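Note that one protein chain of the assembly has been removed; the remaining protein chains are unaltered in position.
Chain naming follows the written order as A, B, C, D and E, and within any one chain the residues start at number 1.
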Amino acid sequence: MEPVVPPHPLSYREQLRSFLREDWGTQDWSTAAVPDRPMRGRILAKSGLVLAGLPMAIEVFRMVDPNLDMRPRVRDGDWMSPGDLALEIEGSSRAILQAERVALNLLQRLSGTATLARAFSDAVAGTRARILDTRKTTPGLKLLEKYAVRCGGAFNHRHTLGDGVLLKENHLAAAGGIRPAVQRVRAGAAPSLLRVEVEVQTLDQLREALDCPDVDGALLDHMDVETLRESVVVREAMGSRAFLEASGNVTLERVRAIAETGVDYISVGALTHSAPAADLSLLMG
Amino acid sequence: MEPVVPPHPLSYREQLRSFLREDWGTQDWSTAAVPDRPMRGRILAKSGLVLAGLPMAIEVFRMVDPNLDMRPRVRDGDWMSPGDLALEIEGSSRAILQAERVALNLLQRLSGTATLARAFSDAVAGTRARILDTRKTTPGLKLLEKYAVRCGGAFNHRHTLGDGVLLKENHLAAAGGIRPAVQRVRAGAAPSLLRVEVEVQTLDQLREALDCPDVDGALLDHMDVETLRESVVVREAMGSRAFLEASGNVTLERVRAIAETGVDYISVGALTHSAPAADLSLLMG
Amino acid sequence: MEPVVPPHPLSYREQLRSFLREDWGTQDWSTAAVPDRPMRGRILAKSGLVLAGLPMAIEVFRMVDPNLDMRPRVRDGDWMSPGDLALEIEGSSRAILQAERVALNLLQRLSGTATLARAFSDAVAGTRARILDTRKTTPGLKLLEKYAVRCGGAFNHRHTLGDGVLLKENHLAAAGGIRPAVQRVRAGAAPSLLRVEVEVQTLDQLREALDCPDVDGALLDHMDVETLRESVVVREAMGSRAFLEASGNVTLERVRAIAETGVDYISVGALTHSAPAADLSLLMG
Amino acid sequence: MEPVVPPHPLSYREQLRSFLREDWGTQDWSTAAVPDRPMRGRILAKSGLVLAGLPMAIEVFRMVDPNLDMRPRVRDGDWMSPGDLALEIEGSSRAILQAERVALNLLQRLSGTATLARAFSDAVAGTRARILDTRKTTPGLKLLEKYAVRCGGAFNHRHTLGDGVLLKENHLAAAGGIRPAVQRVRAGAAPSLLRVEVEVQTLDQLREALDCPDVDGALLDHMDVETLRESVVVREAMGSRAFLEASGNVTLERVRAIAETGVDYISVGALTHSAPAADLSLLMG
Amino acid sequence: MEPVVPPHPLSYREQLRSFLREDWGTQDWSTAAVPDRPMRGRILAKSGLVLAGLPMAIEVFRMVDPNLDMRPRVRDGDWMSPGDLALEIEGSSRAILQAERVALNLLQRLSGTATLARAFSDAVAGTRARILDTRKTTPGLKLLEKYAVRCGGAFNHRHTLGDGVLLKENHLAAAGGIRPAVQRVRAGAAPSLLRVEVEVQTLDQLREALDCPDVDGALLDHMDVETLRESVVVREAMGSRAFLEASGNVTLERVRAIAETGVDYISVGALTHSAPAADLSLLMG
Partner (left out) sequence: MEPVVPPHPLSYREQLRSFLREDWGTQDWSTAAVPDRPMRGRILAKSGLVLAGLPMAIEVFRMVDPNLDMRPRVRDGDWMSPGDLALEIEGSSRAILQAERVALNLLQRLSGTATLARAFSDAVAGTRARILDTRKTTPGLKLLEKYAVRCGGAFNHRHTLGDGVLLKENHLAAAGGIRPAVQRVRAGAAPSLLRVEVEVQTLDQLREALDCPDVDGALLDHMDVETLRESVVVREAMGSRAFLEASGNVTLERVRAIAETGVDYISVGALTHSAPAADLSLLMG
């Protein structure tokens, strides 16, 4: 498998610096009190996990001390079993201790998301469905969390309001229905390379949406599995090439059944809003 | 109960602005395509939860449109049952839609932490133990998450490396033991209003720590309930006034038993690293 | 015509502040030397132009003095003849003088782009072709310049590398041809609401592109009018629904002929990289 | 000729970073989809131009990838004929592609200004007159555009309101005439190393200005060539050492005649507000 | 006397915010522990002083709480005797306490500089000499300290390297003497409204400097009073209009004698690098 392409460091480096300053406050008085000396640290998985965030963690250590010697042992997207080694670090004990918490907080959080994304992806393996994330990301961490989603083998829905058009119930109401709303979008401001997706609650709404030539896809909101299946049938019957995205209350238990309806995408907010932290720790010695 | 005092808006306002920009990307093309009109939105709990983040959510809406009329119905720290109303908003549909996601992302996350903090606090009710958070916070959200912890009735450990001295295993090793390490701290740089806490793994180490006049407290690392109980006995026997903090693998199941050992503090990383998002949504109409 | 929706002030307000600081340096010593007094200023067109940037100019004046009384007389997207009044301002002479240059610099530049965009749009009126801008924008002013393009009645191509996929010659070479490149995109990282456009130089490349089910459109690079016309024929013959975008050396002289070939889009870098400033000035008295 | 001294990178480096982020949005999905490989790029002039911005363009590439090998072939201020090579780059294709647009946008814009500045400078060669720029610069790019003006052989008027005193009509009116205005400046706040220039519309005003011992120069506003000539005579007659600056409606056609009147400076807003982009492109292979 | 014109708040408001955040760290735990209630605060002089910084102090209080009612009783530049009232504040006790320290720190420091500037200015009253500050300002506070200097009745030398040309010994050496150095400046990059000042140590150097038509003034470096007096004679003898600035080891004891030599300016680094804080305090009740 090819490695997942992370965002360029210029997109997050300043943020990492602010994370360190947030964690340090004024100064690390505990470490200042004891002598600095060469040490060796190892970051290890303590539970099974899909790693995400290693380039960011390495960047954090490097910011604190460019002379640290770092040897990554795996790469983002890899499965790690408890006890597996992610990164070896050698150098100033003071530097390692000052970077540790921020590096681990990032790794644990991003790996938590990647691990959950992998679980959902594995659950739909063999179907045509792809797992998508949502905009329900941690404020300030969207770019990194969306990267973690990809590390877990799932895919990104739009990142921002600016890179995709999604007409929800309120938009449709304000514009007076699906057709006029879609026409307004295409007559209007949206940049030329954005797709237009329409949220529908019923099969009738779906038919109305698929009937618009400018609709690229439909978000099937909180439909039960049976209705999702009928949605796929409707699309086929209409000869539409629009994509179908199931959304709402998607759990690991339900996701396979949803995928087997033939939808193209299944979006899962929990990937970024409720993934428990993966367990990694830094051992020194 | 008195309201929990939130951080001053000057401490997080710039960040809220950056959260909105992060969520918007270039521009909200979906909303731009439909007419702006007066609307009414209501933020409702969809599961039982302890609310946290309402002042921040209100600030987010106000940033997007200072003319929105907002009526909070509860306050941070309150328990909400499913269906309870947190906030009513009236004004521009476009403004409400552009602020919605960031406001909800904050509320859900902070209320998730507050709700878990409340569960732990309730579990130790009637004992002398207080639940503490840790530095395992989401990078960039420390101040707000620590506030959410307090909304849930738990307490803050140090926020940063700068507002408390905690000598861990590595510090003790580098300094050549507990006593020399503590002496170095007090001889040294740490500001005068900081307490000194020492991490111990065994009762012997605990005894050594409590024997130092300048040790204000001990972190009892991954001790079982029985050893925790003996730690309390040791302290009493030594006539020490130092506080005792239990730490490591604290779950809702174990926390009561830990509290009943007589320790003063129990620190719980999960409050901030693994609380699932609370469920809140914005209804418009 | 409905007004063009500008970006939200949160997206550019900080930048306006930095523009003022850039123009002020340390302090306005000239104005400091003379008494402050109530004055009236009028911003007038001095040449025929399409106005763009009025909300930004008003914001600049308001930043310098929230007590200025401002009465806009037209709105962005309106045509102004020489002598027409754009904005009346009343209040502190010192404030008006300190804001003047930045406000005018913005208005002149954005109106220059809007005016040129209108000229191109008018030139293709009655055809199916839409005028698009490019990423050849002034560093730092992309969002505002893209808005000015819309004020002139033209449309936005992608704003950034993040809101659209455009596979150019180099991408195609690196991936080993159009089909493998497109497959990699769709197998890969690109968010779900982005279209995929492929750059082609020849009709053969165009055929190859349109043959891929996942190609949403083709950029016809530096083709002459005849070849553009044949491109449209090719698309029709293949029953493709992909859009066609003509690009390269598009001048006001050539644009009508290009539009009449039946392409959907014509992209014009000059809209943002070479539009001369429109002439507006502030009269005080 | 000695090389023009560019601003120190600390003065613009942060801005270059923001330009890259502006151009990237979330992430470059097109490039992420294809393999990274070593490539060679060459930046070439496609029209005759005076180069400006090369150190900034190089800095942009270096920010994206410090391992790129870059070999500049000319330097800022040099004349380039179509086809001439400005810069050779070797290294990661992904890095070159991600930096390309911002680097070229800067080069094209700054070289456009330098080229126009050179045209004006050449037009007045052999006279005592120097071409000056104005404060009509692109918001956010003042320092770089003023540098481009110097690369073209012209000179800088004050950069900001803080590095020069220019008393315009409104200042003079508010202070009650030229003499009291100038006295207030020198009695007042302006730093000791700033010159004082006064705007005049008529020869009478000029006489009044030159009669003040503290006036260092006069801006001759929108005077015709004949009046400009008389202004020079007036100065001589009065034995004044003040400089004279012609300003307003200066075109390439008129500038020589203006210069021959004997004025010291001719200021040209178009250098920075209406220079068309110079044509440069990046060839890869 | 007319009020001294302060810098525009846009030039320092962000900085004031950062000062508050610097002083707060995480949160004000002391104040959070006690009830908020309406209070009245009065800022009083506790020693004789020239006030400077009141608009900044008011802005600090307003940032913390826009509802505070503030009544200034004096204005910057006024002399205050011990016990005099500078500002009355009414409103939230919590807000006043959180703003107090930063507001006072600014007031004390800026008033310290203003008070010392007044002492020097008074010492030279009746002579032609003006007291100037230097670039020896507190990093980060240059604009405010230079304003404080003006509040004390002294004047500003250049603020930055960008708003004045001062050729020091090293510049002259590198260029091969005074004349070639000055020629290079005027042939070169310096903006048109900047004066050129040359540092000289001896009367011979002074003669060489005044002999250059483009030298606007001379800095007389560490000369004794006798040599300063001769410098004035030299200037007169040469019929030069250049200004003379005495610099180096200027104390309150020596300054009158220096002023009586007939120099135009006397620059005093101590105004900004060694003024003791003025004594002001906030009384609440």
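Keep this in mind: a contact is a pair of C-beta atoms (placed from the backbone, for glycine too) under 8 Å apart; a residue touches a chain by one contact, two chains touch by 3 or more.
Keep in mind the model is a prediction, meaning the values are calculated, not measured.
**Student:** For the chain that was dropped from the view, give me its touching partners among the shown chains.
**Tutor:** Within the full complex, the chain left out of view touches A, B, C, D, E.
**Student:** Tell me which residue among B:Asn156, B:Gln183 or B:Thr227 touches the hidden chain in the full complex.
**Tutor:** Residue touching the chain left out of view: B:Asn156.
**Student:** Taking the full complex into account, what residues of chain D touch the chain not shown?
**Tutor:** 5, 7-8, 10-11, 143, 146, 159-160, 162-163
**Student:** Kindly note down the residues of chain C that lie in touch with the hidden chain.
**Tutor:** Interface residues of chain C facing the absent chain: 25-26.
**Student:** Name, in rising order, the residues on chain B that touch the hidden chain in the full complex.
**Tutor:** Touching the chain left out of view, chain B contributes residues 4-5, 130, 132, 150, 155-159, 162-166, 189-195, 197, 216-217, 243, 245, 265.
Methods note: only the chains that are shown with their structure count from here on.
**Student:** Find the chain most remote from chain E, comparing centres computed as mean CA coordinates.
**Tutor:** Here the answer is chain A, farthest from chain E.
**Student:** Starting from the Cα centroid of chain D, hunt down the chain whose centroid lies farthest away.
**Tutor:** If we average the C-alpha coordinates per chain, B ends up farthest from chain D.
**Student:** Averaging only over C-alpha atoms, locate the centres of chain A and chain B and give their separation in whole Å.
**Tutor:** Distance between chain centres, rounded to whole Å: 24 Å.
**Student:** How far is the middle of chain B from the middle of chain E, if each middle is the mean of its Cα atoms, in Å?
**Tutor:** For chain B versus chain E, the centre distance works out to 45 Å.
**Student:** Which parts of chain B, given as residue numbers and ranges, touch two or more other chains?
**Tutor:** Residue numbers touching two or more other chains: 24-28, 32, 98, 143, 159-160, 162-163.
**Student:** Drawing the touching chains as a network, do you get a line, a ring, a star, a complete graph or other?
**Tutor:** Here the contact pattern is complete, since every chain touches every other one.
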